[in-house]
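One structure, as C-alpha cells, below. Some questions next.
A single protein chain has been omitted from the complex, and every remaining protein chain is retained in its original position.
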Amino acid sequence: MSEIVVTHVPHKRSIPFGQEAVGALSIIALGAIGYFLYPDDLAFLTRLIGIAFLVLSLDLVTGYCGVATLGHAAQFGVGAYAAGIACVRGITDPVALLAVGVFAGTIMGLISGALITRFRGLPQLVLSIAVGQLVAALANKLSWLTGGSDGLSGITPGKVFGIFNFDMYSRTAFLFSLGVLVIVFVLLQRFVRSPFGLMCRGIKDDDLRARMIGVSIYPRLVVMYGVAGAVAGIGGALTAISTGVVGLDSVSFERSAEVLVMLVLGGAGHLWGALAGTVIFMIFEHIVAAANPFHWMTLVGLLLILIVVFAPRGLIEPVLSLASRFKRKGEAA
Amino acid sequence: MTNLLEARGVSCSFGGLHVTRDVNFKLTAGDRVALIGPNGAGKTTLVNLITGDIAPSEGQFFMGGDEITGLSIPDRVRRGLVRTFQTTRLFANLTVADNVALAIMQRKRITRRFFSSSTELPEVRAEWSEILSHLGLAKLAYRKVVELAYGQQRLIELAIGLALHPKVLLLDEPAAGVPHDEAPKILEAINRLPSDIAVLMIEHDMDLVFKFARRVLVLAAGRLIFEGSPDEVTADHEVRRAYLGSYADARRAT
C-alpha cells in the first residue's frame, strides 16, 4: 500500500468577531448619516428600520431556507398588534413592549411555519397566502381588540429605560430602533453562520441530500420560522411604539409582496442584501410614490421584472463578489 | 453473526414496470459486497428502496433484527444506513468543507446549536480536514461545490458518506466519472473503514469489483440471479449471458 501524504488544510485567517464588528459599525455609521443629515425625515427612517426587520425575517425563511411565501406580513402585523394592544392596556415600558412583540411574533412564526413548510411548491405558496389573509381577516373583524379598519391608535409608550421620552421629531424612536437593529443584526450574523444556519442553507440547496445525512427537515424549518417570527415581531413592535398606530396595512398582502420585492432587490440569502434592498426600495418609494401611486406600481413592476431577468441574485451580488476577490488577492499576497 | 441489513421479498414497480422483483439478501458485519448488473437492471432503485427514498410495494427491510420498512429517511440514517448518489447530490452553493462538516455535525448532534461557529469548530475541523486530505481534496476545502469538476464532486459524495460513520454503507458507482489516477483513493478510503461495517458497492468496473468484493450479487431485470464469490460469478454461465459477456472471456484468455 502506498504512503498516504496527509496535507492538512491551513486555517482560515480571520479576526474573531471581525464580521460582527464591521456589521455593527456600518449600521451605526449609516444611522449617523441619517440622523445628522436628514433630521426632518427621522419618522420615515424609523419606519424604514421597522420594515428592515421584516425583510431580514423574510430573508431567514426565503433566502436561507428557500421557502416561497406571500404572507410574511402576518409575522410583522401580529407583533405590531400585540405590542400596540399591550400598550393600550397599560404595559408602557418600551423594552417590555418589544418583548411582547417578540413573543407574539415567535408564536405566530411557529404556527405559520407548521402550516407553510409542510409542503413545497404551489401548495406552499397558497398556504402562505391563506395564512396571511386569515390573519388580515381576523385583524379586520376583531375590531374591539384591533380597532378594525380604523386602526389601533392611542399607543403612547413610556420612556426608554425610564429616561428618554418619545419626542415629536422621532429622535428617541429612531435611536432606539437603530440600537435594537444593531443588536439583532449582530446576533443574526452569528446565527446564520451557526451549525443550525448552515444546515438551513443546506436544506435550501438540496433537501433530499439533507435528509440523507439524517436531517429531519420539517422541524428545522418550523424552528427557523419561529426565529423569523421573533425578528419580524420586533419590527412590528418597534413600528407600533414609534408611530403610535397600527393599521390593517401592516398585515396586508401588499406589504407581504412589497417586502419580497425588497429582499430580491437587495439579494436574498445575505443579511446585507436584505438591508440594502429595504433602504433602496423605501427611499425610492418615499420619493416616487407620493407623486402618483399608479406610476409607482408601474415602476415597481418594471424593476421587479428587470431584476429577475438581469440580476436574479440581487444588487448585493456584484458587491460581494468584488469584496471576495479583494480578499482572495489579499490572501495570495 | 448479526445481520446488519436484510431484505425480505422486496418488490417495486413504477406504473406497470416491475423494477424490483422479490429481492432477498443479507449483509453481515465485515461484508464487502459488490452489486452488479446491466444498465437499467434496477440497482439504483434497490438502493432507493433500502434508504427509504421510495416505498416497496411488497417486502420488508430489517436492520439488526428491527424492521425499518416504515421508517423515514433520516431515521434510517441515524441507525447507520448511509448511501452515496450515482448522480451527485451535494449542497452545491456551500463549500466542500461545509458539505462534509454538515454531515459530521449532524452525526454529532450539534446542528441544533444557534450561535456557535460551525465548520471551523476544532473537533469538526479536525475530522473533515482529515477526510478531505485522504481523498486529495484538501486544497479545495474552501471552494464552492458548483465550481468543481464532476470527478471531484463524486469524491465529495464519498467524503460525506465516510463522515457519517456508517454501519451499512451503500455506494452507487463511486468511481464513475472519477479520473483514473484518483480512483485508487476510493478503495484506500474503503479499506480504511472499520472492519465490522458492511459495504455494498454498485460498480461496473470488474477490476475494481475484484479488488474490493468478497461476495458479488448480480441483478438482472429486477431479480437477483446470482450470488457468489467474484471468481464464481465470472465462471457462471447465466451471469455471463446476462451481463458480463465479453469481459469474462477476456479475463479467461489472459
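By letter and in written order, the chains are A and B; residue numbering begins at 1 in each of them.
One rule holds for everything that comes next: contacts are C-beta pairs under 8 Å (C-beta built on N, C-alpha and C of every residue); 3 or more make two chains touch, one makes a residue touch a chain.
FYI, contacts and distances are computed from a predicted model.
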Undisplayed chain, where the name is taken from the UniProt record, one of "ABC transporter permease", "Signal recognition particle protein", "Benzoyl-CoA-dihydrodiol lyase" or "Sarcosine oxidase subunit delta": "ABC transporter permease"
Omitted chain - touching chains that are shown: A
Contact with the hidden chain (one of A:V264, A:M282 or A:I316): A:V264
Residue among A:K12, A:R118, A:K159 or A:K327 that touches the chain left out of view: A:R118
Hidden partner chain, touching residue among A:V9, A:L54, A:V78 or A:L127: A:L127
Where the missing chain touches chain A, by residue: 62, 66, 68, 70, 115, 118-119, 121-127, 129-131, 133-134, 136-138, 140-141, 253-254, 257, 260-261, 264, 268, 294-305, 307-309, 312
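Simple rule for what comes next: only the chains that are shown with their structure count from here on.
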Contacting residues of chain A [partner chain B, same complex]: 1-2, 4, 6-9, 11-12, 187, 190-191, 193-199, 201-202, 205-206, 208-216
Complex contact set, residues of chain B against chain A: 51, 53, 72-74, 77-78, 82-83, 85, 89-94, 97-99, 101-103, 105-107, 110-121, 125, 129-130, 132-134, 138-139, 141-142, 160, 164, 184, 188, 191
